Each structure stands twice: as structure tokens, then as C-alpha cells.
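Working notes, structure below.
Note that one protein chain is taken out, while the other chains of the complex remain in position.
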Amino acid sequence: MTDGILTLTVNGEARRLVAEGQRTLLELLRDDLGLTGTKHGCDLGECGTCTVLVDGKPVLSCLTLATQTRGSEVTTVEGLADGLVPHPLQKAFAELGAAQCGYCTPGMLVTAAALLERNPQPDTDEIRQALAGNLCRCTGYIKILDAVKLAAGAVR
Amino acid sequence: MTGNVVVGRPGPRVDAADQVTGRTTFAGDIDRSGMLIGGLLESSQAHARILSVDTSAAEALPGVRAVLTGADLPVPYGILPVSQDEHALAVDKVRYVGEPVAAVAAVDADSVEEALSRIVVEYEPLDAVATIEEALASGTRIHGEGEGDNVHRRAALEFGDVGSGFDAAHLVREDVYFFGGNTHAALEQHAAVASAGLDGRVTLWSSTQVPHYLHRTLEKVLEMPAGRIRVIAAPVGGGFGGKTDPFSHEIVAAKLAMVTGRPVKIVLSRQQVFYAHRGRHPVLMWVKTGFDPEGRITAMHFKSFLDGGAYGSYGAASLLYTGSLQTSTYRIPNYKFEGVRVFTNKPPCGPKRGHGTPQPRFALECQLDEAAADLGLDPVTIRRRNLVEPFSMTVNHLRITSCGIEECLDRAVEASDFSAKHGNLPEGKGIGLAAGAYLSGAGLPIYWNDMPQSEVEIKVDRGGGVTVFSMATDVGQGSTSVLATIVAEVLGLEPSDLAMVTADTDLTPVDLGSYSSRVTFMAGNAAKEAAEGIRDRVIAAVADELGLSADVVVVAGGRVGSANDEDKTLSWADAVRAAIVRGGSLTGSGSYRAPDLAGPYRGSGVGISPAYSYSVAVVEVDCDSETGEVRVAKVWLAHDIGRALNPLLVEGQMEGGVYMGLGEALFEEQAFRHTLHRGPSLLDYKLPTFLEMPPVQSILVETDDPEGPFGAKEVGQGPLLPVIPALANAVHDALGVRVAEVPITPDKVVAAQRDIKRGGDGRFGPRSVPDYDFGRLTRVDPPGEF
Partner (left out) sequence: MRLPAFGYLEPSTVEDAVELLAINPGAEIIAGGTDLIPNMKRRQISPSTVIALGTIDGMSGIQVDDDGGVTIGALTLLHDLAASSEVPAALASAAAEIGSPQIRNVATVGGNLCLDTRCGFINQTESWRLASGLCLKADGDVCWVAPKGEECVAVSSSDLAPVTVALDAEVGLVGPDGSRTLAASDLYRSDGIDHLGKSADEIVTALTVPPRPRWRTGYRKLRRRGTIDFPILGVAVAVEVADDGRVKDARIVLGAIAPAPMRMRQAEEALVGSRLDAEAIERAAELAAKPVRPYDNVDLGSRYRKWMAPVFITRALQDLR
């Protein structure tokens, strides 16, 4: 089963692909599906930039074999908005300047979205802990914290 | 109808919607039909002669489309005209581990890796030089470049007479400090995509901060007319100065595209990003300062030794920057600077946020605290007694205009309750203070020319749509949004009404790039001028159309006409059509060139700027006196921004500057085992996470700079500067140890504490600098008005 047929759901859409055994989920998303919203900063699990949700949980797509996600539901930043209606986090990140260069933003957004799903009213420390695996080099995390709080108000 | 309100209003970035939906297309996200993947072979040697490179086995691999070596790109280049010392792929010699030696383009990444592993390079190893001391002592020469031996550049300047200044001093301190090197570590790994058409044109998309300089480099190295090369800076996933040089992979991608006829993409690995480096120079510093009994500085003698790594990069400027801005915050009546930059067999250093100035700022601000203690003064008083005056000249001929350092000091001290806390917090807790200043754009371009440093064009279509064309490059700092704010303000529109076309050498007029905090000031002024040209034509047309006098016509809120009679106004689109009817095509252009500010000496081009931003930081820490761990409780940062065009973006830059400053102060170091990088990864190189980041209180100080667009100055770099010494001073306040070496890691703190227990002075860091001859001293008279 080195190169297997893989079926999974990506952003709510069923996908069927052939993936080599050594393909990572990151490569599958970016190179095979053209979903380049998911970024990478290290390829070794050290920065959180490549975070996507697998069955609702934030995982590092650079350390995940694509084959291991067979049958799973994968959500990337492209799947956060409901059509033209942005997720409250997307709105808050834009409004409060939580994205500067925007490179960490997709990973931050999906990680924060999973947090709010699990805990709609997180306090400051819960937000910091939940996002502790996502590095940002631009913002000092401060506007990100503000944005998650703002969105939490809206998500309720 | 009243005046516009865009300037000064907090608002989102103009590109925010794309950023939060994953639609921003970074260079690495670009896919082109038939695109090949390219890769670089890294040197395994720190210093060696290349005897041969055998690429035959790589070429024989199916899937490989091209293999390049140094011989294919023989033309040298370098960001500064005086340092044309790099090759896209090593020629004859390698000078650091990781230096690109050969390149491959193939149909997929696996083939690239396989091909690279099949290239056989035969090296003759040479002695490698790892440190400043080794470089000054070693007989092995890394370069034919520079002033001889391993010395890249020297500088020796004296302003006024330090001898008499020291003679007149009541207290003279001599201290040694070391600032370890660190790197930008933008989260985006550098990437470039090149495409070459059968028409003989080449297009390069790159994560670059300087499309114009890259364009010039490609013209030179590819030996092609610039008009046939198009450089597009893709949105940059963090720059901080790390994408400000022309890089090997950019040139190689272009060459591979030309050789294969196929688009080629190269994305550096994280390790290669550490090797590409151009980050903060390690600097060893010796500072001798004289003070009168009240703490006023009588003279300063500053020596700096820079470890430049293997190539010149911006180093000739970096060297001078370690000496030029000491005078920008405090009045130093007599000042002597001596510096030397050496070559070592390590990745080249270059400009990182604050370029060459955070290191001396660290030394200076730490020493001020030490002198204050000697004189029985507090840190605020000693600084207050030395502050530069607005609209004054410094001894080294910097022209200071608007200057809010005093207000920054007052407000940071007040907000943090510094005076009550300093010296009075319980054991382990401490508070520290420092100031800083930075350029709003270097006064001179990198290559000598008389043309403007920034040009902006605006085109208005018949529907009223406004498109702004500028080569300014958004690296996350928000330059596109700043330009939109300025144009919108002038034209009475909203930033979101504008289409912004940026950073494309085919489409946009030249801006020198996103470095030295120049964009808001320079491109901003150019944009303002371009927009004003449009506005004036529209006003004239509307005045004519409505029978008003032009001087009562205003543009605001999307309408043009009488300020107090709604009936005598036209919509923006109608107004535009009226202008086109009367004058034809509605386009405008503006440009900016800094005034001639150079002083009467060689080297005076570095440090001059049309305006300086000022910052004061207060850092409160909570130290673990057993583990030496420093936890930052809070940071207060007051910054003289001139005028905040968009306070939200300004705060974001201040918070980001604090973040990066704290990272440098506590965690980050580009560390080596001799010449080999200790850990070129984001696990070994410690970027602060969410958990290390304290709350930050940003205090915006506005001084309305007379030459800045709407009074604005820079904020991208300045706020970082005082954070590092303020933290060092806070650690001293908390534990009584003086860690005179950055980063202030827990092992150093504990070592200093143990030193105190053994009866030592609790100082950690080097105690002396090499005895070195900096060459012929240039004596410069202070400016007349000084």
C-alpha cells in the first residue's frame, strides 16, 4: 500500500487522490490540492505555521503522513469562512491588525478556531496556552490575543 | 462637508481580507505551468579551495533539467557598489558552511535532492577563521577583498577633542560589552520563482524587500538589459532586513529558467535561511565616557569590532552605523569612533531591524546606568541632563529636526511608575529604562545617483477608480496601507477605495525598497505629492464646472465641491470626469529625494536622515534568583512617531519591535561551534512564543515632523532599540548583576551571581578588547551651529 488511493474530506468537500506513502499532509494540501493558504516555516514540527485541523483538532501538517488522514475531515484556512461570510476570527484578525505579514495567520486562525469550538469563552491564559505552538515573528502576539478575545465575544 | 479623517484613524490593513482567508500569494505559493523545482548544494566546508565539481552523475539522472556551477554565473555582485564580492554559486573557493556551490532544476523535489547528492565537489580545506580575535590574528586570508588580512573595513573619526573632554571630566568610565549575533528568522522561508520566455524576457517573483536593487543585480549578473528583466516582489512573509540583499537562489532561479526554458521555483530550507543570514553582527565594544559631576557627558570614545562573516553585504555601512547614532539621543560634545569589520568563515552578517545600532545602543544605555550609579544619580536624571534638543546639530553633523525624546521619557517613566519602583522592588524584581533613536530613511541611496529615492504614480480612470503605483514593498510592516492612507486622505477617499499596485519593476516607478525605515517617509512624501497633483486638477475642474473659486473647493468623503453647500458638490467620479474633459488623461506622479545632509567627512553618508524617530522603553522583570531565568512582567514603550497615520499599524510595529527586542535580549543567538552553526533550526534557535511575551503598553508621542508626510516618521525599527538595554538594566536592578553580553541567558545570570558570592563585581562578559590600530584618524570640526 505504498501509493494508495486516499479519500478524505477537505473543507467539507470529499476528495479522492493517489498519494505516495511519503507524502505529508502539507504537501498534499499545497502541491496536490493547490490549497496554498496553509504555510510552512520549518518542515520539522517546530513552528506551528503548517497547522490544520484534522477532525477538528489542530495538528502539524508537516509531520502528518497524508495516508494517516484517510477518512478524516481536514480544515484549512480556506475552509473557515462560510462562503462570503467570514469566521468571526477572520473578521477580528483583520479589524485589529492581528496579521502583519500574514504568514503565521492561517495556522493561528485554525488553531484559534479549534479553541473557540471547544471553549467559546477562553480567558487570556487559555488563549496563550492554546496558541503556544504557533510562532509569529511580527506581532508580538498582542493583537492576536486581542483578536481572539474579540472573536470569542462574537462567537458566543 | 468637512476635511478628511483618514490620517490618524486606526484602521485595518488594505490587504487584510486576503491575509485572513489564505489568499495572499507569497512567492512560495506561486505555481506556473510546467514549473520545475530548483535546489542549491551547500558547501560542507567552512573554508576551502574548490578543486573540481563533477556534475555528471546529477545530469544523468532522469528528471534533471539543468545543473549549474559557479562557472555558469561568473559575474560577482553584492548589495553595495564597494562590496562586489559574492557569486551566486561559489567560484574557486567556499568561505562558509552552507554557501551555495551548485544548483539543480528538476521535475520534482525528490529528483532535486537525489541530483544534489550526486554532485561531487573536491575541496582542498584551508584554515578557517571563526572569531574576531582569530580574524585579526590569523595569517589565512579569506578574501582578496577589504583592506588587507581579514579586515574588511576600518573607520577612525574624531569630532571635537575627546582628550580635553576627558580631562574636564569628573568621572570617566571604560566598559566592554559584547552583543552576540542573531538573525531575522522571518517565518516565511525565502522563495523565488523565475520564468523566461522565448521573447528573451525574464520574470522573477521573489520574497524580496528590495526589488529595485535585485533588478540591478540581475541586470549585472545575467548580463541582460534591465528592460528585459521584470522583478516582482511577492508579499513578503516577514523581512526585518533578512530579504534586503540579492540572494543566490534568486539569481540561480532566473538562470535556471533561462537555461531550461521552464519556470523554476526555489524555496530555501529553514537551514538555508539560517545560512543566508545577513543578520545582526556580533559586535565587541569598548566605551570610554567622561561625565561632569552633574552627569553631563563631556566626551565619548567608542570602539567597535564587528564579526562580518564571509562577505561584505551591507557591512561597510553596518560598521559606520555602530558609530553614528550614539549622538542622536544625547548631546556628546566630543566624540571619537573607531571601528573595524572583519571577515570570518561564517554566514555573512548584514542589516537586521535597527541595522548596526542596537549593539552600540546596548552598550551606551547600560553604561549610562552604571555611570548614574557612580554619580549617585538615577537613570532618569542622567538621561534627562543629556538629551538632545529638537532642531539641533550633533557633533558628528547629524541634523536633528523634530525630537520627542523628552516627552517619551516623561511619559514612559510616568506610565510605568519607574521612579518609585527603581531600586525599591523586592529581590528578584527589577525595572530598567533606556532610550533610542532611528532614521526615517537613510539620507543616501545605496548606489550613488542624483535621482529621487522614491517615485509614485497615480492613475484615475473614468469611473473614478484610483490606482496607485509604487515599488514600495510590503514586508508586513504595512507600507501599502500607509500609502493608501496618504493618498486617500489627499483625495477625500477611503483607503479601501484604492487599487494598490506595488513592487513590480514593469509596472511601478522606482522606490529603493523596504529598508532603513524609509517607506513611510520617502514613498509617503512621493505619494502625497502625486495625490496632490491629482487633487489640484480635480479641484480646478470642479471649480470651473460649478462656478466656484478653487480655493473654496474641498475634497472629502468621496465628494468634491463647496465645503458648506452640499448642492455645490460633485461625486468623486463626476469630478474626475470633469477633470478628464478639461485636461485629458488624469494621472499624477510625485517623487521624493532627501535633502543633502552629508557632513564634511568621508563616512558621513551613514547615519544621516531627513528625520529621526525617538523611543524610550521601560522593562519590568521578575527574575528567578536561583535559575537565572528572566521573566518579563511588562514593557512600556513610548515612541515619537511624528504623526501616527494609522495608530493601529503603529502599535503593531511597536509591539513587534518589543517582541523582537526581547527575543534578542533573552533568547536568540546565531551560535557557532567554531565555524559550524550550532543549530540552524527553529527548535535550536529560540524565538519567543506566546508564553514569553509580556503585555506591552504603547505610548504614541506625536511631534509633527516638518518634512514627514502629514508629519509622520518611522516606527518599524526604532522601538526595538531601547528594549534590549532596558531589559539588561532591569536585570541589574533585580539581581545586582551586570550581564554585559547579549543574549542574557540564564546561565550568564547565574554565573554573574556566583561571581558576586565569590566577592567579584557581578559582571558577566568580556573584560577587554584587542589592541588594534584602526588606521589614520580623521579629525572633523563640529558643525558651526553646534
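Lettered A and B in written order, each chain numbered from 1.
Here is the rule we use: contacts are C-beta pairs under 8 Å (C-beta built on N, C-alpha and C of every residue); 3 or more make two chains touch, one makes a residue touch a chain.
None of these values were measured; they are calculated from a predicted model.
Novice: So which shown chains sit in contact with the chain we cannot see?
Specialist: Contacts of the omitted chain with visible chains: A, B.
Novice: Touching the absent chain in the whole complex: find that residue among B:P680, B:P694, B:G718 or B:P782.
Specialist: B:P680
Novice: Could you pull out which residues of subunit B are in touch with the chain that's been left out?
Specialist: 42-46, 97-98, 109-110, 113, 269, 271, 626-628, 667, 676-681, 683-684, 686, 688-692, 745-747, 750
Novice: Taking the full complex into account, what residues of subunit A touch the chain not shown?
Specialist: The missing chain touches subunit A at positions 1-2, 4, 20-22, 24, 43-46, 48, 51, 57-60, 62-65, 67-68, 111, 129-130, 132-133.
In this section, only the chains that are shown with their structure count from here on.
Novice: What residues on subunit B touch subunit A, complex-wise?
Specialist: 12-13, 15-26, 28-29, 31, 184-189, 235-240, 269-270, 475-478, 648-649, 651-652, 655-656, 658-660, 681-683, 687, 689-691, 693, 695-696
Novice: So in the complex, which bits of subunit A are touching subunit B?
Specialist: My answer: residues 30, 34-44, 46-47, 49, 76-78, 80-81, 86, 89-91, 93-97, 99-106, 109, 128-129, 131-145.
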